[in-house]
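Just passing along the structure, written as structure tokens.
For this depiction, one protein chain was excluded, whereas all remaining protein chains were kept in their positions.
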Amino acid sequence: MTKPRLPALDLETMRDYIDEIFPEIHHSARTLFIEAVAHGACRIRMRYHPKHLRPGGTLSGAAMMMLADFALYVAVLSAVGREPLAVTTNLSINFLRKPDKADLVAECRLLKAGKRLCVGEVTITSEGGEEPVAHVTGTFSVPPGARD
Amino acid sequence: MTKPRLPALDLETMRDYIDEIFPEIHHSARTLFIEAVAHGACRIRMRYHPKHLRPGGTLSGAAMMMLADFALYVAVLSAVGREPLAVTTNLSINFLRKPDKADLVAECRLLKAGKRLCVGEVTITSEGGEEPVAHVTGTFSVPPGARD
Amino acid sequence: MTKPRLPALDLETMRDYIDEIFPEIHHSARTLFIEAVAHGACRIRMRYHPKHLRPGGTLSGAAMMMLADFALYVAVLSAVGREPLAVTTNLSINFLRKPDKADLVAECRLLKAGKRLCVGEVTITSEGGEEPVAHVTGTFSVPPGARD
Partner (left out) sequence: MTKPRLPALDLETMRDYIDEIFPEIHHSARTLFIEAVAHGACRIRMRYHPKHLRPGGTLSGAAMMMLADFALYVAVLSAVGREPLAVTTNLSINFLRKPDKADLVAECRLLKAGKRLCVGEVTITSEGGEEPVAHVTGTFSVPPGARD
């Protein structure tokens, strides 16, 4: 991941592609925005929306898990190209700090992009916050024949 | 968890309590239904809804993670009582099989209900399916002073 | 996993096979014993030994992780046969209770035995204890061409 390789889909192409294959993420409100894409990495913003709250007036774990899973998906596509059937096989999340009622920013990078499995790491912070609110690792399975 | 203890909140009370403290789960459509509650255990149904789909026409990992996190929350409340600020500290999910376009049913039981931490396990199946589609373990932190 | 299928290797054969391919587990002291094998399931005993202790006079997390990983490996072999190069890709453990200075017993069952990935669950108890001391889920990758 240290060589300056171009992503398989650039930012504009990735945004259009995701809108085309994954319209469900914008159901009821458009809150997920792809801000940056590199080869095997990306940055995603989840705009604050009260539908993501939980008791205690903080953002729900479910919202953070959805954000992380989406970031991993985009990072996988950025490495292997148009493989919409790449699926999560495993995800593990640690919730570190209570997030503010603010946007969440997810930075994702792949630790491994293999022929069959990709493993990535996501760090989620609150907009303006220094310390991460959550940390995630996840594994995606890529269908046989995926392009790199 | 083998003694026949009564849940801290019975089924009707739990449903009313969740509706009161966690209205966000029904944003845009009511899909989560608490079907059964025991002491440190519960069964939750997630009604099929196209908003939960992802590329490939299958239910998204995010939907299954939300279902599991909700099931763990209800199971924790069933053991410790009205503690709305119980929060997930860690969750780990294995996606086992592609779910059908059908309801998902989550069976949750606590493996440990301690003074500070509760650990639970969730098995998710597709309505009518035999083999689980996902398996989850998660840890919740309970604020000091929780009633049992 | 509900059909009464025979394990790919029966108990005696599994014990001999493991001794042949994995002698390292008995370095310095023989503490791991395969007590039962079914198709996609097994029971392993880790005999108490002071080398497995940690500060506080309790069995170390490392000992429990080794026991769980070994149980998963045996369960995978019981489903796919002689595939010594099956490797762990992911393991997640929750430590629930402090184990006694006693034998540990691990019960393992596979949640999924696929062509490429097997996912299993391990429950570890202290000899004579009722409640589990640890719970584990793990994923193994099986080399292409594995027999079932």
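As written, the chains take the letters A, B and C, and residue 1 is the first residue of each chain.
One rule holds in what follows: a contact is a pair of C-beta atoms (placed from the backbone, for glycine too) under 8 Å apart; a residue touches a chain by one contact, two chains touch by 3 or more.
This structure is a prediction, so every number in the text was calculated from the model and none was measured.
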> Going by the touch rule given at the top, which residues of chain B touch the chain that is not shown?
Replying inline: 89-90, 92, 116-117, 139, 141
>> What does the interface between chain A and the hidden chain look like in terms of residue numbers?
In response: 2, 92, 94, 96-97, 111-112, 119, 121, 130-132, 135, 137, 139
> Which positions on chain C touch the chain that was left off?
Replying inline: 21-22, 24, 27-28, 50-56, 60-62, 65-66, 69-70, 84-85, 87-95, 98
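We take it that only the chains that are shown with their structure count from here on.
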> In whole angstrom, what separates the CA-based centres of chain A and chain B?
Replying inline: 23
>> Using Cα averages as centroids, what's the distance between chain A and chain C in whole Å?
In response: 33
>> Touching at least two other chains at once: which residues of chain C meet that condition?
In response: 92, 139
